[in-house]
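Please read the structure below before turning to the comments.
Of the protein chains in this complex, one is absent; all others appear in place.
Chain lettering (A and B) follows the sequence in which the chains are written, and residue indices restart at 1 in each chain.
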Amino acid sequence: MLEARKKHARFLFLFIFPAFIIYTVFMLLPILNSMKYSLYTGDGLIPTEFVGLDNYVRLFTEERYSVKFWNAFRNNIKFFVIVTLIQNVMGFFMAVMVSRSFKGNKFMRKLSFLPTTLSVLVVGYIFKLILNPYYGVFDKFLEMIGLESLILPWLGDPRTAIYVVAIAVSWQFFGESVLFYTSGIDGIPESIMEAARIDGASIWQEIYHIILPSVLPIVGIVTILIFIGDFTQFDIIFAMTGTRGDPGYSTDLFGSLFYRTAFASSERGGWGTGMGATVATMMFLIVTVGVGIFLYFFSKKREELEK
Amino acid sequence: MKKLLLAVLTMVMAANFAFAAGTQEINAAAESGDSDKVKLVFTSWRTEDIERMNRINDAFTKEYPNIEIDFQPVKDTEYDAQLKQSLAAGVGADIIFLRSYDSGYQIYKTGSLEVLNDKIMDLKGFPSAAIAAWSTPEMETYAIPSVGVVHGVYYRKSVFEKYGLSVPATWDEFMAVCETLKDGGETVFAQGTKDNWMLYEVMFAGLGANFYGGEEARQNLMNKDIRFTDAGFVEAMERMKDLQPYFPDRFEGIDYVTMQQIFGTGNAAMFMGGSWEIGIFEDLGGLEDVGYFAPPLKAKGDTLQYCFHVDAGIGMNKNTKYPDEALTYMKWLASPAYAQLMMDELPGFFGYTPGSYTLSNDLAKQMQSYVASSVPTVRTVWEKLSAESPSGNELVAEAIQKMYAGELTPEEACKYVDDGLAWYYR
Partner (left out) sequence: MINIKRTAQRGGLYLTMILYALTIVIPLFVMIMTSFKTNAEIFRNPFGLPSSFNIDAYVNLFVISNYEKYFLNSIGVTILSLGIAVTLSALAAYAISKYKFKYNRAIYIYFVLGLVVPIKLGTIDIMITMLRLTVYDTLWALIIVYIAMAIPLSVFVLYDYIKMVPEELSSAARIDGCSEPGIFARVITPLIKPGLAAAGIISFIPNWNEFWFPLVLIKSKDNYTIPLATGQLFGQFDTKLNLVFAVLSLATIPVIVIYLLLSNYFVKGLSAGAVKG
């Protein structure tokens, strides 16, 4: 590596500066500045009246705010758990299968990633149309194979809607987990796998003793990415159940709550820019704490396995 | 690799050209603005009406060749958020559709709307109830009352004929009609509950008004003389519950658009809807088979409480680049010529502009025919009770949705609304 001498300092600065400044000003500072706005209130677009922590007090003590906030929190956890189960657990087993050698293996790898390239909005709309109780293809399909007793008002029932939405998101990003895990499995030296097979290890033993430990770091990354994505998810709710998280706020996630509170008119659930910033700040705290917990958990697990 | 790079480069160039052309166009338009053509942007939540509105605006441009109107509606559920942001940011449209009472008033309070009292003299002739819906407490008017809508029940004439049914006048007759249709295996209503605003705006405010006491009760509620938990509102809520057995299977999953499609394609006998839907049913075909009746009465001889809702006013952006042209257009919008054009193009939209008009659409005539013998009212909690969050509008819609989902009884639904309105009684 070249020692940065004086004559290079200028270039060092010149090279790093543009990326540094754009990244800082338009990605990191906005989050801090938004926190600042959470200390203000006012009718206009830019809140001007300083109120200290009043917005936070109101968010947690006034029922009209706190009920919506905790509701979104609960929904988001439900949503995250379902998506994690599908993407992480099912995705892992699918990756084990995809990484076997079989005819069409290459094709499957390519195909599995395809849904991830679509826009979340489009995926949401497609599922909404397919699940329409009147002309949707899905109900017609169930009727055709004689399972009409299973038909539900999928997106209309507060008990099922959040699951349906979570499954739509999982459908889209399932391939991403599969891709990550297969590349992890591909990285395991063939000799180790071979040795295990000669020793007569069953597929389950192989998964538990060889594959799982070596992809565990990837499980960590995937979980954290899903966590961040899910706790700021908005597009899928916008497309499938609207910014109010219908029916009856049963699919209201933090993403839609933030959009509604910060940007909608008060008659449609807006709480003003200051309160919107307060919600964003709380979301940031939750995401940060969550990521911290996951990092701690996965590094612990890693140590255990490396012992 | 080289090929890819080349391709990317070509695309960059192409994009650059497209961009440059775009900005030049805008600049050119801005520079030549005062000399010849001016383009005014007109925004609304009526995305269904683009073609019809364009025809109306063409008539204006014929009269004033130097002013062109660009109608740019935004989906209704997104409209208020988008409008609020764009006006606050100073990039709002020149001419703006405003909802009545607090929704519109909040936009006015951002200081982005022109006060029209001294600008459009014709406003003096408008009905005062309509003017009040878009005025400050000091009676500064910020929008031209433009569209009134009514709520009632659409039905398929052929289905009614098949069962020898006649249009019901009272609730009991209405229920009997529903029962006959259900026994005959028909889908009685095209109603669903996925989009809950329908449940409040059309069903509760439209069909419930005869039971909760209409305009008088609405006034009393606003004056805090009665509460939403009072007997009248509970009774209206119970009547809403009466309708549930006649909804289609899995109504919880049916959204607004699907309802329109079910009824518009002739797959349900009735649809509780608003007058603005005539155009949609016309587009879906077979309008001659569609009939309409007003909300059924509680008992024979009662006076109809008719929800003739003040739906849309038209305001003018204070910060428009073309104040003179915008005002010219606004004056035209306040003229009988526009009102007649609107009622021709958009049957089911009723104008407030004083004058005598002919209604060309039979359904619109039918809707209008009930007005003379009724007491007009507007949606139950639209005025004042929806000024803050959670708004009355949201609460009633949620309560009914929960009631249909079996989570609340009619009494509990009313209590849900009353609890949510705690901010109004503070």
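The rule is simple: a contact is a pair of C-beta atoms (placed from the backbone, for glycine too) under 8 Å apart; a residue touches a chain by one contact, two chains touch by 3 or more.
It should be emphasised that the depicted structure is a prediction, and the values quoted were computed from it without experimental measurement.
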item	value
Full-complex contact with the absent chain, from A:Leu114, A:Leu150, A:Ala195 or A:Leu305	A:Leu114
Among B:Thr180, B:Gln244 or B:Thr265, residue touching the chain not depicted	B:Thr265
Touch criterion as defined above, residue of A:Val51, A:Leu216 or A:Val291 at the omitted chain	A:Val291
Touch criterion as defined above, residue of A:Tyr135, A:Tyr208 or A:Phe297 at the omitted chain	A:Tyr135
Among B:Ile280, B:Val371 or B:Ala387, the residue in touch with the chain that has been omitted	B:Ile280
Hidden partner interface residues of chain A, rising order	1-4, 8, 11-12, 14-16, 18-20, 22-23, 25-34, 37, 45-46, 94, 97-98, 100, 102, 104, 108-122, 125-127, 129-130, 135-137, 140-141, 171, 175-176, 179-180, 182-184, 186-187, 203, 217-218, 221-222, 224-225, 228, 231-232, 234-235, 238-239, 255, 258, 262-263, 273, 276-277, 280-281, 283-284, 287, 291
Chain B residues touching the omitted chain (full complex)	1, 4-5, 8, 11-12, 14-16, 18-19, 22, 26, 41, 47-48, 50-51, 72-78, 82, 85-86, 89-92, 257, 260-261, 264-265, 280, 283-284
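We take it that only the chains that are shown with their structure count from here on.
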item	value
Complex contacts: residues of chain A adjacent to chain B	43-45, 63-64, 131-135, 151-158, 242-244, 246-249, 259-260, 263-271
Residues of chain B touching chain A in the complex	77-78, 80-81, 83-85, 88-89, 99, 102-103, 106-107, 109-110, 192-196, 248-255, 258, 261-262, 386-391, 393-394, 398, 401-402, 405, 420, 422-423
